[in-house]
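Just passing along the structure, written as structure tokens.
Only a part of the assembly is drawn; its chains keep their places, and the rest are absent.
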């Protein structure tokens, strides 16, 4: 039964990914030379939301939850703390870090993702937020393609990709923990519906984030590339 | 100075609208026959978020604000209360209301908009939320085109368009009140930046909402229309 739920959840997430892969970001990155400014702007958005992932995880404790899940929540919050510094490290390692950029407002989808996750925390609580963790921990498989292409275009090495690299390595263990938590705690139809809703909404916003980055770097109409 | 800010804000909003008008919803509605299911699905999304507009306005009182602005907040919250019933009335008036539809989860962008506005309320407060009111009160001018096309395609009369009609009429007075509130209360650079951020984010999410509705009704590849 709960195995079935993980499958349903995975299908929902895969459908969202399929849509993202037809979007402007994917098309741009995979079929055009990626510029340094586009990469910088992508990383800036990742910087913005990753700064909040620890806190909006911890805040989910506002909604009553089983002790085992709260343990997961606190460990997860502690692990995520400060991860945005890997983003700034990576930008800095190739001369793309400008402190002033960090203070600029995030793109609409990034801001919406940040705010929505605090809402999830305060309104729905830790079980629902597992929907975000479910796909976020497995994101690196999906985005390996674009990141390989970006690395190639910008001649990045593993030293320039600590954010991506460290998360990709932590991947397998984390995915299993999240799936176990979902199987153990998201057992009612109501909770499972919340997990699906949060998974879908946050992944959809992330797709928007990617496309909004790409849109900032759209070739002007009439140029050779358009 | 604050006159200038309203202008800046209007330019931000107009730029978002320009993008929305190039999106899939606009293209679909303006250049293809609109089906009853598409209209129903659009109205269902409006139903979902309009159910929360009163509450997420009131909750903004969590963040300290000037008394004059709180008066505006309470009056506005009271006025918005129950407006979703106009949506169900309009659907019902043409035989498109199925109660089961109302219980189904909103689309990702709708869910994100609902959640983000509660976040705005609890985190940023009443001044920032004026950014949403600013464009939302003036939305009817922008969407008059698509709604006229929909009305024509589905042979709707004013009796079927109470939600759109009543809001459109209240428009002028409300816009002026919101602009006055912005000029009076959003006077620091920080508050003005929040107003812009909330305006942009919520309008961008609304554009996504429209496009996600349209995507549900995309002609299948290989069909005559595609």
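Side notes on the structure shown:
To keep things simple, chains are lettered A and B as they appear, and every chain counts its residues starting from 1.
Keep this in mind: contacts are C-beta pairs under 8 Å (C-beta built on N, C-alpha and C of every residue); 3 or more make two chains touch, one makes a residue touch a chain.
This structure is a prediction, so every number in the text was calculated from the model and none was measured.
Here 2 of the identical protein chains are placed; the entire complex in the file holds 4 of them.
Please note the rule applied: only the chains that are shown with their structure count from here on.
Subunit B makes touch with subunit A in their complex at residues 16, 19, 105, 108-109, 111-113, 115-116, 118-120, 122-123, 193, 196-197, 200-201, 203-205, 208, 212, 215.
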